[in-house]
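Yeah, one chain of the complex is gone here, protein chain that is, but the others are all in their spots.
Should a chain be cited, it is by its letter among A, B, C, D and E, assigned in written order, with residues numbered from 1 in that chain.
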C-alpha cells in the first residue's frame, strides 16, 4: 500500500501547517490530537482560510448541535447522499464516522451502496428517502414529504436538520470532487 | 398584486426582528438600510442563528472577496445554476442583482432560461459550462475541464471560485426549495 | 444595452417585409400595429412561408379559441413547459403575455422557475403537473392522470387543450432553440 | 386477431364522417381512396377541425415539399424520434411508410430500435443524430452541430427541415400518447 | 434488399460451423432444422464456446421450463425490456417469437413501442411494469412491488421468473449492442 501514501491530498495547493492562520492551525492540531491524523478536508480547505472557517462553522452546527437526530443518523444522511453524488472523500471519511457512531461495522457500506436494503428502521429509511430527495430533486419537495416524515415521528426541526445536512454535504461533495480531495488512508479501516 | 403581499416568507417560523440575536439583527438592519427592504433569505435563516452566521460568512467570502471573476460574472453562475435547480428565490433575487451588477436589464432572464443563448462572451459561456457541470455532475469533473477553462484565460484560483459559488448555491437552492423561501416582491423589477 | 440591439433575430435568413408574401406581411403588420413591434417569431418563421401559415393557424386555434381555460392559464402552460425545455424566446415572450393576461407582474418568473412554488391555485398546479407530464414524459400519460384533472373540475375538452398547448409549444421550443430565435428586447419589461 | 378490431381509435370522441366539415371529409375520403383505409390520425384529429387543418397543413409542408432530404429520409427522422418518444401510432404508421418509401422491408424496425445499428449511410446517421438531439435536448443544439451536418454535405435548408420534422413529430407523438391514438391494423404488414 | 444480405452477423469473428465444438454445432444444427435458418445469436456467441453453453443453458431454463407465465408472456417481457435497452437483435428476433407464441401479428410492435398502450390485460401490464422496473431501476424494487403483483394473482415464483427474464435479457441486450449482433432478415416478417 506504500504506493498511495504520497498521493496528493488535493489538486490545489495545500499550505504548510506553519503558514496557516493561527485559528486554523489550532483547529487542525486539535483534530489531529483527537484523531491521530489530520483529515484531508482540513488541509484542502486551508488553501482558502475564510472558506475554511465558514465551512466548519456550518458543519459543526449541523452535525454537533443537540437535536432529535442521533449523531449516527446524521452520518447516515451524509453517507447516503454523498454516495449518490459519488464523493469519495465523504463516503469514506463519514463512512468511518458512521461505523463508530453507530457501533456497527457493516452499516456504512450498506448505506453507501443501497440504503433501501440496509439494516435500518423504517423511520430511518424515511429519513433517508427525504434526504435523498433534497439531494437529488429538492425542487419537488412539498408538504406531502413533510407529512410522511411526521407520520414517522419527526418534527419540523428534525426535517430542517435533515435538509440542512443533505444540502451542506451536497456542497461538500462538489468541492471534494473538484479538488480531488483524497480520503486519508486511515479512514478505510476505522470502526470495522 | 395585493394578493401576494401576505404570502409567507418561509414555511418554517420566522422570528421577529426584536427577538433575534444582536449580531443578526444588526446585519439585517444594515441590509435593510442599504436595499430598502429585507431580503427574505435573511428572515428565513434567522430561524437558525448559527446556520445564519455560517451561511452569510460563506456567502460573503465567495461573492465579495477580490478576484478575477467580476461581481456580475459571479451572479451569472448563481443564476444559471439556480435555474437548473429550479430555485425560485435564488433565480429571482440574484437575477435582480445580476441585472444591476451587469448594468444589463436583459441578461438575467437570458441566463436563467438558457445561458448557451445569452449575450455572453465565449469565456463567460465556458465559465458557465463548468459551473453547471459542478452543479449537475461534479463527479465527472476532471483535468480536461481545467484545461478548457485555462484556454479561456482563467487560472486555478478562478476555477476554485467558480466551483465554490456553484457548490454553495447548490446548497442554498436546496434550502430555499425545502423552506419554500419566497422571493421578495421588490426583486422582480429591480434593474429592469 | 446598445450591444444587443444588433443581435440577429435568427441564425437563419430573415426576409425583408417587402419580400414576404402578401398574407404574411399583412399578418405581421397587424401584429406590429397592435404591439408596437414585431415579435421575432414572425420574422424567423417568415423564412418558410408555408410553415409560418400552419404554425400560426395552429397557435391561434389553441391559444385564442373559446374554452374553459382562461387565456392566462394557457400562457401558464406555455411558460412552465418552455422553461423545462429551456426555450429563451418562449419563456421571455410568453412570460410577458402571461403577466399581462394575469394582471400579475410576478407570476411569469415564478412559473418559469418552479411552478410548484408559484402563486397558483391547486387546480392550476394540477393543470401544470399534467402539462409538464405531456411535455416531458407523454408516453406515461394514462387514465389516472385524467382522473386527477377531473377531480379538479376539468373536463375532457380542457384536457385536450392542455395537451395541445403543451405539445405545440414543445415543437415551438425546439424550433426556437435550433434557430437561436432571439426574444425582442421589448418583452422583458412588459407587464411588470 | 379479431379482439383488436373493435378497439377505439382514440380515447376522445371521433365524429362520424358525415358530421365532419366538408373540407375535412373530402381530405379523409381522398386518403381513404388512395390507401384503402383511413389512418386513425385523421379520425382522431377530426374531433378538433381547426387543429386538424393546421396539423395537416404543417405536416404536408414538412413531409411533401421539394428538398434535398428524400422522402425516405424524412420518414427515418419520424420513426427514430417517435420511437424515442414511445409513440405507438407514429412508429407503426410511419414505419410502414418508411418501408415503402425506402423499398426496404427491414429498415423501419432497425431505425425504431436503434438507428445507430441500422443499414444507413454515415450521412443518414448524422442526420438522425441531429434529429434526435433536437427531439431530446434541443436546448443544447449549437453551431458545432451545424458544422457536423455540413461536413456530411447538408446545407442550411436541409438542417431546418430536419429540425422541423423532429419538432413537429415531437408534437404529434405527445398528442398520440395523450389520445391513445391507435395505429390501424393495416399498417403493421405494409411494405414488408 | 440484397444490400443487406452480406452484412456481418457480428463485429467479432464468427467461426465456421465445421470448426465449432461438437455440442455447439449439434445445437445449432438442431435449431437450423427447426427454424429453417440459424439465428445469429448462435453464431455470434459461438466465438466463445463456454459462454455460449452457459448463455443457452440459462436462456432455456428461463424461457422453456414449466411455470405460470405463458411462453407468450415471457416473450412480452423480452420485447418490452429489450426495446428499453434499444437492442435491435432482441426486439426483432423475440418480436417474431412473440407474434408466433401469442398468435397475434400486432402485439410485438405494440409492446416494443409502448407496452402501456398495447392490447394486453391489466395483469400483463402489471407484469411488464415490474419487468421494466427490474430492467431500469432494480435498486428501487421492494415489497410494495411484490404486493402489486400478488394483487394481480402472481405468486412468488412467477415474480422470480419475471425478474430472471428481465435480468437475463438485460445481459443479452448489452452483449448484442457491443457485438453489433445483426437480426436475421428472416425474423422481420415471421408471424405477421
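We adopt the following convention: a contact is a pair of C-beta atoms (placed from the backbone, for glycine too) under 8 Å apart; a residue touches a chain by one contact, two chains touch by 3 or more.
Keep in mind that this is a model prediction, so the values were computed, not measured.
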| note | Note that chain B touches the absent chain at residues 139-140, 142
| Please identify, in ascending order, the residues of chain A that touch the omitted chain? | 1, 3-4, 7, 83, 86-88, 91-92, 95, 104-106, 109-110, 112-114, 117-119, 177, 180, 182-183, 185, 188-189, 192
| field | On chain D, residues whose C-beta touches the chain left out of the figure | value | 114, 116
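Heads up, the rule we're going with is that only the chains that are shown with their structure count from here on.
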| remark: Rotating chain C so its CA atoms sit on chain D gives an angle in degrees, to the nearest 5, of 180
| message | Counting contact pairs by residue number and requiring over half to coincide, which of A-B, B-C or C-D is equivalent to D-E? | response | B-C
| query | Measuring from the mean C-alpha position of chain A to the mean C-alpha position of chain E, what distance in angstrom results? | reply | 44
| said: I'd like the Å distance between the centres of chain B and chain E, where a centre is the mean of that chain's Cα atoms. | reply: 51
| Counting only residues that touch at least 2 other chains, which ones in chain D make the list? | 86-87, 139, 177
| said: Once the touch criterion is applied, which pairs of chains come out as touching? | reply: A-B, A-C, A-E, B-C, B-D, C-D, C-E, D-E
